[in-house]
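In this view, the complex is presented without one of its protein chains, the others remaining in place.
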Amino acid sequence: MNKLENIPVQAKSDKKRTNPLARVFDELIQFCQSRSMFMLHYCTGCGAIELPPAMTSRFDMERLGIQPMVTPRQADILLVTGYVSVKTLKRVLLTYEQMQSPKYVIGICSCTVNGGMYWQSYATAKVLNEYMPVDVYIAGCMPRPEAVIAGLRRLMSNIENGKGDAWKDYYKRYDYYLGNQQHLFGDDWQTPVDVIGEAKFYGLEGEETYGEHTKILEQHQEPLEAQVMRVKL
Amino acid sequence: MNCDEINIWLDTLLEEINEIKVTRKSERRVRVDVDASSLPALLELLKGKASYVHLSAISCVDWPDDEEFELVYHCWSYEAKSLLSAHTRIPRNTCEEFAHYVSIYDIYKPAGFFERDIYEMYGIYFESSPFMEKFILTEWNGPPPMRKDFDAEAYVNETFNWAEYNPDWLQEITEEGGGIEIRPEDVRL
Amino acid sequence: MRPENYQAVSLPSSNEYEIFIGPNHPGIEGNYAFKLRLDGDVVISGKADAGYLHRGFEKLMEGRLWIQNLAIVPRICVPDPVPMEVVYSLSVEAISDMEVPERGQWIRVMQLELSRVAAHLFTFGGHAATTGMYTPMFWGVADRDLALDLFEELTGGRVYHIYNIPGGVRRDIPAGFLDRLENYLDYLESRQNDYDNLLFTNQIFVKRARGIGVINKEQALEWGVTGPNLRACGLAFDVRRDDPYLIYDKLDFDIPIIDEGDALARILVRRDELFQSVRILRQIIKHLPSVKGPVRSPIPNPLAWNVPAGESYSRVESSKGELAYYTVSDGGPKPYRVHVRGPSSMHAVQVLENLAVGARIEDVAQIMFSLDACPPEVDR
Partner (left out) sequence: MTSITSITEILAELLLMPMIAFICGLVMVLMYRKIAARLQRRIGPPFFQPVYDIVKLYSKDTQISHGLIHDIGIVVAVGGYVAAVILLPIPGMDGIADKGGIITLSYFLMIPSLGMALGVGQCANPNGSIGISRALTAMLAYDIPFIIVVFGVATHYQSTSLVGMIEYQQAHQWGIFEMPLLAAAGLFTLQGMMGKHPFEIYVAPAEIATGPMVEMSGKFMGGLFVMQSFQFYVASVLYVSLFLGGGSSWFDFLLKIFFVVEIPMSISFLFPRYRTEDMVRIMWKWPVMAALIGIAFVI
């Protein structure tokens, strides 16, 4: 069982910086990051219908510096709008891993929190932060555009205060997330992104990066090759 | 020929088919019960002769007590302005795992979608349909989920976790005797 | 710099390649995927891939009480939820032989038509955005929001307004609501000119949309096309007129048809329909005060309500086409079987796959949006 309070909030690493202006730069960068957010709204469910009003003329997200982007590469925030069916969850994870850190996830609608009104459904995943770290949840079925904007503002203030680093948790506790994913998708689940390699590369590996689940992954993980762009029709 | 004449003509036509029971439920709804073997012939007749060109839907109902699936073909005639529901029953499991029936894709093109849907949700294999493959439930390995003997709730409890939400303020209220404590018998009506 | 996992590989030289549109793509309406096989710019074949929005609605409904299901039926089609509530209520009423008081019927029709207006405004924007014009989207969504405000006042919900229940509607309209509705209709008609200038007579838009995704009459009948898409092929069929439900036979409205059957015809039919809905709403505003009486007939205790055994096939005309529910009751407290026949289950799968063949890649998104497909109806 996963408790909502357990969503980790870590302080920014207090590495010694020799540059006296480093703090100023950091704060400037954090400020800019909080004021310019490119979002990728993955319309996984009904919550997506309240995003157009929030984006367009009436509520106008752009005045907060938030604008929609098209591909995961360009985006900073992933908005998971509504219930996540198992088939979608795979794609959401692929999308999430392709995004460039620092990256943030917002779970919109009650369904991402606890299954919502589809608690009984065999096809939807219930708790989103079992599969990927979530920064902010916006509850409601569905949350009004005002609520969406309030949630985004909460994320903005988190980033500005240096608290918005749930994405590091994905590297630090990869074993936990991978375990939940494997439970749902089967043991041969593998994404094209080498998360462990990345964790090593950034020095973000923690004690829980490795574990029994990553061992399963390593057993069958194939060396990553280019995917041939062919589908069967 | 106006609507009424078509309807009268249709009723006489239907009476000529053997083993068929026609019930006119209202002005625009006709219920036809027909044997599984003569259903394709009936549909062909309806489409070719009686202007029932629009297949609105194919519904499937599971009757596990009778060991039968009920298939309902809803056809609409733009000219007679009436909707004909052809009911038929097929045995639930014949010899192998799947129940079998014939596809009517060559009579009605929209049947392709509905038959694939029934194939996924109930596991009825429609012979000679070109679409007998996974479409919606591609990531699903369990039994056909719409069958009555698949218990979705048990599956969910087995597969998924729930997030617990028990913050301090709620605990305080609960200690004082209030809160959202749910008695076991009230859980999820 | 992060190590990159992919490298280009050389494939045997060929003009053919595959491209995925969706499930997360701005050119796709909702969470839906379309795999294209292309030769240069031209689509050789397309294959729809649905199921990303599958929740097992029909299974869920079998596990809940008759009255509880009202809360989940509108979720089947998000942009246009009212017909879902109405058709479910109609089917329950048909099984249990319940009469809806006349005032309740008028209010239902008012809500249905307002929902159609909202859904069409949403579609215009989406269709225009696929050709690269975003301004109609901004305008359309903002104008739709005003309709949502009316809904909120009427029902308490912005998008999902579980307002229709078997037997009628939950409560009567608030005081002064009809005046505000009339103001909104006046506003919409004053915007007609702007929309025409910006979108419907915009020469570049017309050039982009004309001759794209043509369905002729025979194909439309063969593929089971319904709703505005069918009327854009020149066939005047409307469930509201030909299989009337509620009080539609007392109302005076036209069924706009256009013969071309292309994307432009489809959006123009929707435009005309929007103003037909405005016309219907004006008639309702005129007549509703003279219709007195209760808004719903009494129902038994909803928590212990056993609907008598029976079956019904109810249809309404949603903004996407023919929407039907096949409902079976075995006399228990829960539905025995509810089958949802969403109009998009035809449009988004078979019709789209057929229309994509031979289209250009820049038109695929437009074809999809011009069909106004709603993927949750496919997946359910």
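Each chain carries a letter (A, B and C) given by its place in the written order, and its residues are counted from 1.
Note that a residue touches a chain if its C-beta (ideal position, glycine included) is under 8 Å from a C-beta of that chain, and two chains touch if they have at least 3 such contacts.
Every value quoted in this text rests on a predicted model; they were computed, and no experiment measured them.
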item	value
Displayed chains contacted by the hidden chain, counting the whole assembly	A, C
Hidden partner chain, touching residue among C:Leu60, C:Cys77 or C:Ala129	C:Ala129
Contact set of chain A toward the excluded chain (per top definition)	28-29, 31-33, 35-36, 56-58, 60, 62-63, 65, 67, 70-71, 73-74, 76, 100-102, 198, 202, 226, 229
Positions on chain C contacted by the hidden chain, ascending	1-2, 4, 6-9, 17-19, 25-27, 41, 128-135, 138-139, 142, 198, 202, 204-205, 207-208, 360-362, 364-365
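We adopt the following convention: only the chains that are shown with their structure count from here on.
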item	value
Separation of chain A from chain B, taking each centre as the mean of its C-alpha atoms, in whole Å	38
Separation of chain B from chain C, taking each centre as the mean of its C-alpha atoms, in whole Å	22
Distance from the mean Cα position of chain C to that of chain A, given in whole angstrom	31
Contacts with 2+ other chains: residues of chain B	137-139, 145, 150, 152-153
Multi-chain contact residues (two or more partners), chain A	87, 120-123
Residue numbers on chain B that touch chain C, as the complex places them	28-29, 53-57, 59-62, 72, 74, 76, 78, 81, 83, 85, 108-110, 112-114, 117, 121, 135-139, 145-146, 150, 152-153, 189
For the chain C and chain A complex, residues of the former touching the latter	2-3, 5-9, 11, 17-20, 23-26, 30-31, 35, 37, 45, 47, 51-56, 59-60, 63, 71-72, 75, 78-79, 122, 125, 137-139, 141-142, 144-145, 148, 158-160, 376
Footprint of chain C on chain A - complex, ascending	40, 42-46, 48-50, 52-53, 56-58, 68, 70, 83, 85, 87-88, 91, 95, 117-118, 120-124, 141-142, 144, 192-194, 197-198, 201, 224-231, 233
